[in-house]
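What you see is the complex with one protein chain gone and the rest in place.
The chains carry the letters A, B and C, assigned in the order they are written, with residues numbered from 1 in each.
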Amino acid sequence: MRADVHRFSIADPSDVSGLKAAIDSGAIDASQIVAVIGKTHGNGLVNDYTRGYLTLCLSILIGERTGRSPEAVREKIPFVFSGGVEGVLSPHYTVFTVAPDGAAAGGEPALAIGVAFTAPMRPSDIGRQAQIDAIAASVTAAIAEAAIEEVHFVQVKGPAFTLADILEDQRSGRPPATDNPGKLMSFGRAACALGVAKALGEVPADKAVEAAVLKDFSLYSSVASMSAGVEVDCNEVIVVGMSRAWSGPLAIEHTTMTDALDVASIHAMVQRLGFSPAPQMEAGRVRAAFIKCEAQRDGLIRGRPHTMLNDGDINEQRHIRGAVGAIAASILNDTGLFVSGGAEHQGPDGGGMIAVIADRPDA
Amino acid sequence: MRADVHRFSIADPSDVSGLKAAIDSGAIDASQIVAVIGKTHGNGLVNDYTRGYLTLCLSILIGERTGRSPEAVREKIPFVFSGGVEGVLSPHYTVFTVAPDGAAAGGEPALAIGVAFTAPMRPSDIGRQAQIDAIAASVTAAIAEAAIEEVHFVQVKGPAFTLADILEDQRSGRPPATDNPGKLMSFGRAACALGVAKALGEVPADKAVEAAVLKDFSLYSSVASMSAGVEVDCNEVIVVGMSRAWSGPLAIEHTTMTDALDVASIHAMVQRLGFSPAPQMEAGRVRAAFIKCEAQRDGLIRGRPHTMLNDGDINEQRHIRGAVGAIAASILNDTGLFVSGGAEHQGPDGGGMIAVIADRPDA
Amino acid sequence: MRADVHRFSIADPSDVSGLKAAIDSGAIDASQIVAVIGKTHGNGLVNDYTRGYLTLCLSILIGERTGRSPEAVREKIPFVFSGGVEGVLSPHYTVFTVAPDGAAAGGEPALAIGVAFTAPMRPSDIGRQAQIDAIAASVTAAIAEAAIEEVHFVQVKGPAFTLADILEDQRSGRPPATDNPGKLMSFGRAACALGVAKALGEVPADKAVEAAVLKDFSLYSSVASMSAGVEVDCNEVIVVGMSRAWSGPLAIEHTTMTDALDVASIHAMVQRLGFSPAPQMEAGRVRAAFIKCEAQRDGLIRGRPHTMLNDGDINEQRHIRGAVGAIAASILNDTGLFVSGGAEHQGPDGGGMIAVIADRPDA
Partner (left out) sequence: MRADVHRFSIADPSDVSGLKAAIDSGAIDASQIVAVIGKTHGNGLVNDYTRGYLTLCLSILIGERTGRSPEAVREKIPFVFSGGVEGVLSPHYTVFTVAPDGAAAGGEPALAIGVAFTAPMRPSDIGRQAQIDAIAASVTAAIAEAAIEEVHFVQVKGPAFTLADILEDQRSGRPPATDNPGKLMSFGRAACALGVAKALGEVPADKAVEAAVLKDFSLYSSVASMSAGVEVDCNEVIVVGMSRAWSGPLAIEHTTMTDALDVASIHAMVQRLGFSPAPQMEAGRVRAAFIKCEAQRDGLIRGRPHTMLNDGDINEQRHIRGAVGAIAASILNDTGLFVSGGAEHQGPDGGGMIAVIADRPDA
């Protein structure tokens, strides 16, 4: 198999002109699309409807080009959109395609992608062991099916719920982890991350870790990137890594930022991808990048206070996305980055995960 | 003379404990304070009252320690506070002191500071040639009085007005440049910057440039940093540079960022201050840093769209401060930076000024 | 002819379940839908994409039920959505239908509806005499075609543009009234209102009033309600009034609020619709209501200062919609109100228009 990624800027959340042109020109075979990940214009919080809007528009387009209904498209292809392009960040989406490759595999490792879905979930399932286990099983299945040897990035998009949904489930006798919609998104991201960690052996696979959800932040996955949104009701799982069973010119690397200013880790990672040790990469080399970040919980960064957790006007996630996104953009020389807040159990407190796909230096 | 700078974190805008301890321990002689520049917790827009709050608290403290009234303190010492510590930025203030120095001057250039005030201004004066000329005269006077040989940073805090103030002046027959309070702050910053540029020969000194205000952005000062706030009614001018007439261990450098991602200019500047060419400076070397930034007017950064100018939820200045502030913090390894939006005529469109004070490498 | 209105709550901007059920049950004949007006979840400013999202979802549904494409539906039916349901307001949409009526007309006046579209417009057309004249012609045509005798409400949805659109038009040699996207929306609403006023004789029909746009607020229409959004490129015009040529049980009335607290005018109006003079109407009588409002420009309401025009965190339109919407909701006993900010030339400064559709007291 051979994986490819195609990134398109969007003028607004209904702008699918980029993919449309690529399909119509033959650059992309619509039937080979396996996943779409992107950043939209909204606030990235509960009342962000730009994620669903772009999902609808893309699923209509792909449906038209593949002869399927939009619903059928959405059941097969994960659309993972995170809202919030604060500061220098740029709204965009990245299309992952997988094609059969006539070339003999078995040479150098190349980019490899696996996809899986869990069953639909209710508000009361979110943040529980059931969600952790379902994610772990899906990640394991996706890795096996795609023969991925080195996992560098696992994106999960889990369901979020409005207050009305939560209260309805609660009235039916199923108590949620919390009845605060934003907080429940946090529970969901945490459980998904621990599910990834369980699948990859980053936390013990044989014991329940539900008790650690949003409590023991020493447990985390170093490759997990979790999102949650009201527009899905199951968990969509995308695993990206390297495999000698795949071919193609792309590679992926990842690292853990220990805090928001940890640029040393980013520089070391891009050098593993073959880039020279300059303060800023030459333009045009990044094919896609995925970043998780979060405001440090003690209210400090390297000893000085930050104000993100006390701000009643701008949500903490919008603050930290704008900051860490700008730092990454300044190094990668690229603003079309997937930067997502809410990094619970997706890296150490105050830090987060960054994964970059680029052309292989030897390719 | 010998200049020094002292930076203090604040827990809230009334927190003057840092300066108080420094005065009480003898580290700072309150009578030697010549200027205070800082970042407070507010939004940095018209309805940001944290600037005035900190000004009041500091002027009470300094007044108590010097036997003057708070009003008398504010008339002699410029307090320049910019609101908005988005993302990783940290609220703080930097105290500038000037002391007589018994050592013979005439050796290596050292940090030098001059201060001046214009007459009070009305809403209708803002953005006009009168403001430009008043600033130019004050900058020239401050340079001469302090014998500054190389100017690296000119901070001006000009007056801002609420709608009520503007309309009252208008009813008295003095039409403002605009009756929008936020927009008038923009006019004021622009006129101040062109005043600095006129004083330093960056725009022709012999012709009126009022027509260029907020129109011809090719005219700008490369060392100007303008703020505006409702808590002052005159323009307060602080000029910082290097002079062989001064002594002490500090140096200042500055550069122009050509756009929000221009890290090459920052790296070159800190190397002029004697730092090694690492992606991130060692911690603790920066004594103070001052940055102006602004969202690029064509809605793009290096070819990709940004959303800062279309956002109805978060003001564009809050976006760009968070982004450029984080980039500078990641290089300087310091979050206690003065980062101010609204960089009209204070650098090229989409870029801005950055000045850093550090220990002289030879000191 | 016989007009009817049907109002549906929405859980999110893609929720078309209400209309779907009504069509499927036979309560609404999809082919009789002539207009849809509603309030969505967004901020109601430039970056509000919930309007377009609901428009897309409704046009897909109506298209499916009438055998037309969504594009064809949108060309024939105006979808006028205003974002922002602050405070007690509730997201919803109101569907206007027109059916042939076998009953002989000529009795009591009944609710009557006319619809028209102008040609598409560019950013540089907005706020100009050309837009005023196009609106006036469309309003006149809609009134004539629907034989409306008494006009009580004219809704226009005009185009808005992002910064990129504006700059592109400007580069093609067509200067806009302003290059600020939010401000250009204001110009467009103003020109549309003056177009309505021209058609109805509220401003002189024989002279150009472009010079009055956003300047002379003594010129206004007492029945105009203007919106602007990026999802349309022409002006969509809906005229609602009373006519003896129509039949049915509904009536519409309107009034002008002289300021934000003018409840006397609302009470007088609902009494003209046959309601008793209680402080709050009995529940369930309102079929739809349309309100325009705006923060008073001198910063005062009945002598006390308001802060809406100085607020950098919450846009003035969000403030005033929440306030006037709540006042109207408390009288009408209904929160599913169309409340729209930006009332330039749509009533006196600080006031606005309110129109209510209810069952005729005699019906």
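Keep this in mind: a contact is a pair of C-beta atoms (placed from the backbone, for glycine too) under 8 Å apart; a residue touches a chain by one contact, two chains touch by 3 or more.
This is a predicted model, so every value here is computed, not measured.
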{"item": "For the chain not depicted, the shown chains it touches", "value": "A, B, C"}
{"item": "Contacting the left-out chain in the complete assembly, out of A:182, A:249 or A:274", "value": "A:182"}
{"item": "Touch criterion as defined above, residue of C:54, C:98, C:324 or C:353 at the omitted chain", "value": "C:324"}
{"item": "Chain A, residues in touch with the chain not shown (by the definition above)", "value": "43-48, 162-164, 167, 181-182, 298-299, 305, 307, 309-313, 315"}
{"item": "Chain not shown, touching residues in chain C", "value": "9, 11, 41, 43, 85-92, 260-261, 263-264, 267, 277, 279-280, 283, 301-302, 304-308, 313-314, 318-320, 322-327, 329-331, 333-336"}
{"item": "Interface with the undisplayed chain - residues on chain B", "value": "11-14, 41-42, 47, 49-50, 52-53, 56-57, 162, 164, 230, 313"}
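As a convention for this text, only the chains that are shown with their structure count from here on.
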{"item": "Most widely separated chain from chain C, with each centre as the mean of CA atoms", "value": "B"}
{"item": "Pair of chains ranked first by number of touching C-beta pairs", "value": "A-B"}
{"item": "Centre-to-centre distance between chain C and chain A (centres being mean Cα positions), rounded to whole Å", "value": "40"}
{"item": "In chain C, residues with contacts to at least two other chains", "value": "47, 162, 164, 313"}
